[in-house]
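Here the complex is missing one protein chain, while the rest keep their positions.
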Amino acid sequence: MSTDSESGRSAWQLPATGLARLHESLRKAGYQVIGPQVVNGAIVLRELSSADELPFGWGVTLAPGGYRLRRRDDDAAFGHAAGPGSWKQFLHPPREQLWSARRTADGGYSAAAAPRGDAKLAFIGVRPCDLRAIQIQDQVLGAPSHPDSAYASRRSSTFVVAVNCTEPGETCFCTSMGTGPQAGPGYDLLLTELTGPDHVFIVEPGSPAGEAMLAGLEPLPADPSAVQRARDGVTAAAGKMGRTMQADGLRDLLAGSHDATRWEEVASRCLTCGNCTMACPTCFCTTVEDVTDLSGDHAERWQSWASCFDLDFSYLHSGPVRSSGESRYRQWLTHKLGTWHDQFGTSGCVGCGRCIVWCPVGIDITEEVAALRAELGEPEAET
Amino acid sequence: MTMSQRPASYRVSQRRDETHDTVTLTLEPAGAPLESFHPGQFMMLYAFGIGEIPVSVSGPAGPAGLTHTIRAVGAVSRALCAAAPGQVVGVRGPFGTSWRESDAFGQDLLVIAGGIGLAPLRPAVLAALSERVRYRRITVLIGARSPAELVFPAEYGLWRDLGARVEVTVDRADASWQGHVSVVTQLIGPAGLDPQRTLALVCGPEVMMRLTARTLLGAGMTASQIRVSLERNMQCGVGECGHCQLGPLLLCRDGPVVSYHAAAPLLSIKEL
Partner (left out) sequence: MTEVVAAVLADHAFAAGLSGQHIDRLAALATLIEVPAGKRFFAEDQPADRLWLISSGRVSLDLQVPGRGLLTVETLGPGDELGLSWLGPVPRWQFGAVAQLPVTALEFRSAAIQALCDRDHELGYELTRRLLGAAISRLQAARIRILDLYAAPTPSARGPR
């Protein structure tokens, strides 16, 4: 065992084949293992039936409104940045039954909780930005305020294998948001991938469950020079971000931004399609729908993902409060980067860049923030 | 509380038609009653298979029964307005912030209601009247569209008997109306406002609340002495669905009762 002299954490290493053993151990322990894999020209998150399905040797080229797979010149399993989906589709499913009810003879009804499967999830390949995104959603949907929710119970049984970032994408800005490229606490296991003559993973446990799982894999003590190479790789990644965003003081800046002319400018491009909210790992809004069968005797309440870009998202009395595209884009951005602080105590953005990549017209949130700063000036500088 | 909380069954024990499109339902719990509410809070009312809407409690706090005054403006509210005694309605709650009318102990309590806005204020009025001696003056100013659209008109006399000054005005009179005809803000001056020692509770359409607050501020009150009841699209009631946002506020949690000090800058932003 080699101790990281700076933090006292223990570091181990696994060969690339260790991933298969990890996958198998997780399966044996009853987990449904989810991880990245290539499907239809993109790296998506899906159940892995074996570690071979990981996207070894695949990378991505990212741009505003652009995403392409490319072949890497090494065999890295995690040499790619955020794909179209995020882990929220598993912890906060796009469509979920909340409860069902049936009419009873006395004119009332009897309601039953929706069945909660006992499947427990294991995530392999959670990037630091996505790890923080999960924690942000925990704040909104999970134990802090809703300890009895389906989200909280799902979350408490989830095993997280995070992966440090050594190769950020062109649209990444986790450093600006303080969410990466080094993973913060909250993982069960943390991997840092090293390619080269030896394809190895530095592994650090982050919880008792992680330690137990790791012990079963019989890892070797990490070679100190490999540990150093891993640390250097992550440090270097911080300087290779494709984008930056000046995040300080955004809450106050955006609180006074409602009359900015920039909103009109971005609205002239925005299609209000809502892709950004679907791809964003922290967007959590849902809509509730009550349905019955044809007899009217059996009813169900369902919850499904909603977007503040939907025209009827803000419907009140006779029409939407936010009717113009301008007001809806403004709502999304000022919430994500501004009022999220007031509501939940942190920023809502983790710098993953998905909204930039998956916007069909390539609206870049870092560019919008820079433009707003330029138009509104720094709050302290106002005379 | 979470979104997966199932509505509790409550039975309609009484139903009263207030106006052509507004009904007051009194509900009794069919099983264990929900936690008791504070004036200003709301419940989510469920019509089986149709849907759920937020409705402020409109009756006195105390016994387990709940009173709600509902205006038929959509599928769910129409179904609730059609509910007959004995029918079961689903209820979740209570949710939200309250009027905290007792903050006006030793001072004047000024209640200004526009239209159906009197319904969420009624529990505060009744609570204050039940402890009349603890307040200086209690004044209730009521504005409505027309005499036929007044809510709880049979009670105004009782409120006067219990020690409130009640003034009523309508936007348009019918031939038999012998009272004020004006905007409700016209009633404020003649009521004799003591701006330093008044807590004002205002509820009605958003424009009416803004104009009323503007009049009160013009008469020397401060924004933190004025409380309004705000609404936005509400679905979960527990701060998870994101619909009820008004800037930094989640109205199911930080409202519906909001100090005008916090509300004023938000209400002045178009399409917020």
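Labels A and B are assigned to the chains in the order they are written; within every chain, residues are numbered from 1.
Definition applied: contacts are C-beta pairs under 8 Å (C-beta built on N, C-alpha and C of every residue); 3 or more make two chains touch, one makes a residue touch a chain.
Nothing here was measured: the structure is a model prediction, and the numbers come from that model.
Contact with the omitted chain, checked across B:Met1, B:Leu34, B:Ala173 or B:Ala264, is made by B:Ala173.
Screening B:Met208, B:Ile226 or B:Ala263 for touch with the missing chain picks out B:Met208. For subunit A, the residues touching the chain absent from view are 311-312, 315, 317-320, 323.
Counting the whole complex, the residues of subunit B in touch with the unshown chain are 21, 71-74, 114-116, 143-145, 149, 169, 171-175, 177-183, 185-186, 189-190, 204-205, 207-208, 211.
The criterion applied here is as follows: only the chains that are shown with their structure count from here on.
Per-chain CA centroids place subunit A at a distance of 40 Å from subunit B.
Across the complex, subunit A is touched by residues 1-4, 6-7, 9, 11, 30, 46, 48-52, 73, 86-88, 90, 231-233, 235-236, 238-243, 245, 247-250, 269-272 of subunit B. For subunit A in complex with subunit B, the residues that touch the partner chain are 98-99, 101, 103, 106-109, 111-114, 140-141, 145-146, 148-150, 255, 258, 284-288, 290-292, 296, 299, 303, 306, 308, 313-317, 321-324, 326-327, 331, 334-335, 338-339, 342-343.
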